[in-house]
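Only a single protein chain was left out; the remaining protein chains are all shown in position.
Read from first to last, the chains carry the letters A, B and C; within each, the first residue is number 1.
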Amino acid sequence: MGSFIANTDEQQQEMLSAAGYDSYDDLFAHIPEAVRLGRDLSIRRGLSEMEVIREMENLAEKNTVFKHIFRGAGSYDHFIPSIVKEVVAKEEFVTAYTPYQAEVSQGNLQTIFEYQTLMCELTGMDVSNASVYDGATAAAESVFMCRDRKRKSVVISGTVAPAVIDVIRTYCSGRETEITVVPAKDGLTDKEAVSAVLDSGTACLIVQQPNFFGNIEDADELCEAAHAAGAKFVMSVDPIAMAVLKTPGECGADIAVGEGQALGMPMGFGGPYLGFMTAAQKMMRQLPGRIVGQTEDSEGNVCYVLTLQAREQHIRREKASSNICSNEALCALTATVYLSALGPDGLKQAAGLSADKAHYLQQELAKAGFAPAYPQAEFFKEFVTECPVPADRLMAELEKHSILGGLPLADGKILWCATEKNTKEDIDELVRLAKEVIC
Amino acid sequence: MGSFIANTDEQQQEMLSAAGYDSYDDLFAHIPEAVRLGRDLSIRRGLSEMEVIREMENLAEKNTVFKHIFRGAGSYDHFIPSIVKEVVAKEEFVTAYTPYQAEVSQGNLQTIFEYQTLMCELTGMDVSNASVYDGATAAAESVFMCRDRKRKSVVISGTVAPAVIDVIRTYCSGRETEITVVPAKDGLTDKEAVSAVLDSGTACLIVQQPNFFGNIEDADELCEAAHAAGAKFVMSVDPIAMAVLKTPGECGADIAVGEGQALGMPMGFGGPYLGFMTAAQKMMRQLPGRIVGQTEDSEGNVCYVLTLQAREQHIRREKASSNICSNEALCALTATVYLSALGPDGLKQAAGLSADKAHYLQQELAKAGFAPAYPQAEFFKEFVTECPVPADRLMAELEKHSILGGLPLADGKILWCATEKNTKEDIDELVRLAKEVIC
Amino acid sequence: MKTIFESSVKGRKLTLLPESDVPAADLKAAKRETPLGLPEVSENDISRHFSEMAKATHGVNDGFYPLGSCTMKYNPKVNDEAASLPGFTNIHPLQPDHTVQGCIGLMKEAEATLCEITGMDRMTFQPAAGAHGEFTGLLLIKAYHRSRHDLQRNKIIVPDSAHGTNPASAVMAGYEVINIPSQEDGCVDLEALRNVVGDDTAGLMLTNPNTVGLFDKNILEITEIVHKAGGLCYYDGANLNAVIGIVRPGDMGFDCMHINLHKTFSTPHGGGGPGAGPVGCKAFLADFLPGMLPEGDDELKLVKPEKSIGMMKAFNGNFLILVRAYAYLIMLGREGIPEIAKNAVLNANYLRVMLAGKYVMPYKETCMHEFVMSLEHEKASMDVTAMDVAKALLDYGIHPPTMYFPLIVHEALMVEPTETESKETLDSLINAFTEIYDKALEDPEYIKSAPHKTIIERPDEVSAARHPKLRYIPEDK
Partner (left out) sequence: MKTIFESSVKGRKLTLLPESDVPAADLKAAKRETPLGLPEVSENDISRHFSEMAKATHGVNDGFYPLGSCTMKYNPKVNDEAASLPGFTNIHPLQPDHTVQGCIGLMKEAEATLCEITGMDRMTFQPAAGAHGEFTGLLLIKAYHRSRHDLQRNKIIVPDSAHGTNPASAVMAGYEVINIPSQEDGCVDLEALRNVVGDDTAGLMLTNPNTVGLFDKNILEITEIVHKAGGLCYYDGANLNAVIGIVRPGDMGFDCMHINLHKTFSTPHGGGGPGAGPVGCKAFLADFLPGMLPEGDDELKLVKPEKSIGMMKAFNGNFLILVRAYAYLIMLGREGIPEIAKNAVLNANYLRVMLAGKYVMPYKETCMHEFVMSLEHEKASMDVTAMDVAKALLDYGIHPPTMYFPLIVHEALMVEPTETESKETLDSLINAFTEIYDKALEDPEYIKSAPHKTIIERPDEVSAARHPKLRYIPEDK
């Protein structure tokens, strides 16, 4: 059996006595018999570390690690620089708690301050929080920021990722919040239909950029439509795309949210990921979660603290803007190091390469007989094609060559993705195999 | 192309000017034309980090990582606790230089002091240095510690690992040092033959414990023989075995050396490993390499420094006890953390389990038709068997099942090894396969 | 300390990505026009900057961290090693089930183990933290009542000693919060409870041991009162470390609950997350669980429960955190798990008794894994507050206990030593507390102006909130 108990049996006895107890039975005597388990847990015997690592390796080996990944849909195989992994593995960062004690947490606090700055830079917004659970919960929290007594309904474009829509629905299921999902048109937000449903009860319009199908929305127009109805405009964005596309700030959005996984986090079967949230200045006090601010100590030194806590659950309890307590701090640090390592040129390069590869893949797939599903739309690093055969057959063939193909959609189409990690050679191989399957 | 140059082109220009140079040509103008390369290096173009890591992964994949390893012969597949890897990856430990500046190197110095203590404890000797390159060079350096004007020859038991003997030979090839290797008898040191060659010119007798064949030598008797001839007695030992076997100190050895790889270092295709050297007090000033000592600072605080430097090349130059400068400090730290993690019980357990598995393997192999080569000898975690078929055939079969079998020896025998990592199940599988091969 | 932005030099960069090997895509969409203000630095700059940041951060590796309600135990490194295996990290969340049998298998085993430990029947791993789990559990309760068309149940009862997330979660789930006062000993006032339950009671949120560290002996009565009124009982599992292997929430009458893997199950806190807050429930609630649950024996698959409340998070939750917790679970196993609770409780009581000589313990009973001390007396007599004592501890290299929580104790310091701390470490805290007390008597100003050895003095929190500076702004702007 493994154990991380520090005290030896002897020490435990000594301490029991010192605290006035005969034995552990005595120590636990105040717990009513009726609720005691009174038996051993019916779980396996404990293992030594050596056995644990062997068993974990065996489990990991039961998963297929694909060499070439052409699937995105919310989780992306971007390159992670070594320095990112090195920095975020530092024991101090890994093991600290939320920085309640500023005097011994300046490093943690300052990196969050840097994270907030980076997220504002990326999205073009004024203020940022210190992270929420993931991109989908970030979108859901944004609804709560916009809702008020008068405006309780939400309009979501049908081009927003289904998982994000699902989470928003679930989050809103407790409080009466009417959700209208406006079906997509040709892989893009149906602007007319959206304008038609926006009204004086609409708290916000939520749009994704690039959208779930990889297509680039005309965000300016959608923002105008939302604002014309007095609703807030929320954009859920791919942070990598922010290096090249018009930002939420530039589009006039009130809130920007998104999934930060692409900024240095592994796919990890879905988490931990990073939900980021930035907002226009006027919405600062509606932001959920931790926020770090700069201040001075009693000697006048610049320093950092958790601030605006009057929004938070531990102060406001049932009146808090959100219930969030622990967030995804280490993921926010990861993004901070990633963005520092890439820098402006590197992030533009990552964005550019992803777009280049995706466009090349789309052209080659089209030649091979996989027609683009939305030829009129412009896309970034993801796109949808038709699939002349059942998608499963194609996927099975690709899997044999350690390729994870695009995501089969419910309508038989496929959502492909490329990043800077996909080489021309790999793309050509994929296309060759795909061609074979449909011949 | 990759680059780790900090300064931008602009900064470089600025600095060139500030230092009084027009250009890089100007900066290098003093180098005679005749020796300048004057062309590009004929090597590959530089890569980005992403390409580098992909290429390194491809190379690594061209190697076979065996799941089950039954080969030792100087490099051992012992279990490495996670905490060991975590600690030795700390950037400060990894990137510092030799601790010349004690005031900012107390951590490094103190851990070396702890390492020295641990090595003394393990071997039962009085003093230790801070490491040398590996076990074989440690053995070779021990010869130089023993040699003097009168005693210039070395007697080595033929049961010492061939690689160690080779290195001693090479090290001694520069200065006239007669080396006599006394052939083994039944897998053990031939005591009579050894006694017969020891004489007043013998600087030292070198014996390995357990020896290359895995057998346990009667070190006391050999020590007596060496001392009787006025020679020093040097023992090359397996550090894991020290948890259970009589130590060099207990046997009366003058010097103990050994390969420390088993103490937490990966096999790594041969290095970096750890040469350890400990000695009786009287030989302290003959030790080669760095040594750390405890002292006090000007305020009376306990602290640590590199000491006894009068032995070293940077002070004594041609009169130094050795030329060693950089050693294997991070490996010494690895051993320090490993031994702290295992503790006395853990190390005894590692030793005991290795011996248990090896003995089980030997018995099962014997039943399967692989007779022990040295049935009279007692062994620790390695042993030699006969092999009724060409060893290559057996190895090829085992390889198919991801098993690295024992080391085929020149005489057709096989040197097997087991550690705590080999389970009964794996051993039974190996024996089953081996049996099949000879049927 | 300089920010990373202040090290930026125009044009400085790393060389991470290759040139393109395909034609350039020509995007016509509206482009970003604002300059991208990311720092331009070298890898060396990054290494040094974040080394400096790490050194200005107190981790568990730097010393004792007896932060009450947070279970800052030692995080075994084997957890991290397991979670960094490429067979876990490089797995896309939307891979087909047959390619992720290891992941699903791990979820299945972890679920079975944690259900046995908690006395629950099924569990979802989607929630990313404790608060997220609370919200999930409350939605389960809501779905349950709705499924029975029991629609008037719109109130959640929460003791005033509860963690702030409880009432906040209840509101997010669309409930009205009914606060009930605690008794003097922090336990539930049965009378008060009986008075508030009714056919509008959706449920009760409770943690046991409660937030002052005491085990509520009336727990079976409490849950029965709620059940009798038709409500369900939600267990805030943040305090599971006290009872793990000894008492099970399921056996205390709770219907659903969350677990903080980042507390009891030793996954690191990461400076504020990521954690994981799996939610377990009794069988009758299992059909409502969110996300995808592992099913099957040989061929495992992820299946969405029939009447699922939906999705609490995209994908499968903080899976790599679960990997860590699972490594910990299989390492400790049957014999190791109860040792946690025993030693956590012993360590807390040892400290409590040893400190009772100098400091006032508002509760004299045996505590569980943590206890609360009150500095009310010190504040009155020497004008030294809980905050002052906490800050003075910083100079000993000890992270202070939780301050001013729970709200029902004045000048509270809440101490949770955890089972991974040794007697020597506990004694060092006793010593520090004792010295601080003595110093406070002798020279209160010294304590009131603590800390003295940290890189900054006490920060001005008021002006931070009054004039929020939430991002770096370059000097030239």
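One rule holds for everything that comes next: a residue touches a chain if its C-beta (ideal position, glycine included) is under 8 Å from a C-beta of that chain, and two chains touch if they have at least 3 such contacts.
In this text, all values refer to a predicted model and were calculated from it rather than measured experimentally.
Undergrad: Which candidate, B:Phe79, B:Phe233, B:Phe370 or B:Trp416, sits in contact with the chain we can't see?
TA: B:Phe79
Undergrad: Which residue from B:Val182, B:Cys204, B:Cys331 or B:Val431 sits in contact with the chain not drawn here?
TA: Answering carefully, the residue with contact to the hidden chain is B:Cys331.
Undergrad: With the missing chain put back, which residues of chain C would touch it? List them for me.
TA: 7, 9, 12, 15, 42-45, 47-48, 51-52, 55, 59-63, 74, 76-77, 331, 420-422, 424
Undergrad: Which parts of chain A are in contact with the chain that was left out?
TA: Looking at chain A, the ones touching the missing chain are residues 1-11, 46-51, 81-83, 85-86, 91-92.
We take it that only the chains that are shown with their structure count from here on.
Undergrad: Tell me the chain pair with the top count of C-beta pairs in contact.
TA: Comparing chain pairs, contacts are most numerous for A-C.
Undergrad: Compare the CA centroid of chain C with every other chain's and tell me the farthest one.
TA: The chain lying farthest from chain C is B.
Undergrad: How many angstrom lie between the centres of chain A and chain B, each centre taken as the mean Cα position?
TA: Measuring from centre to centre gives 47 Å for this pair.
Undergrad: Express in whole angstrom the distance between the two chain centres, defined as the mean CA positions of chain B and chain C.
TA: 46
Undergrad: If a residue has to touch 2 or more other chains to count, which residues of chain C qualify?
TA: As it turns out, chain C has residues touching two or more other chains at 12, 14, 16-18, 43, 47, 51, 76, 78, 80-81.
Undergrad: Do you know which chain B residues sit against two or more other chains?
TA: 49-50, 81-82, 86, 91
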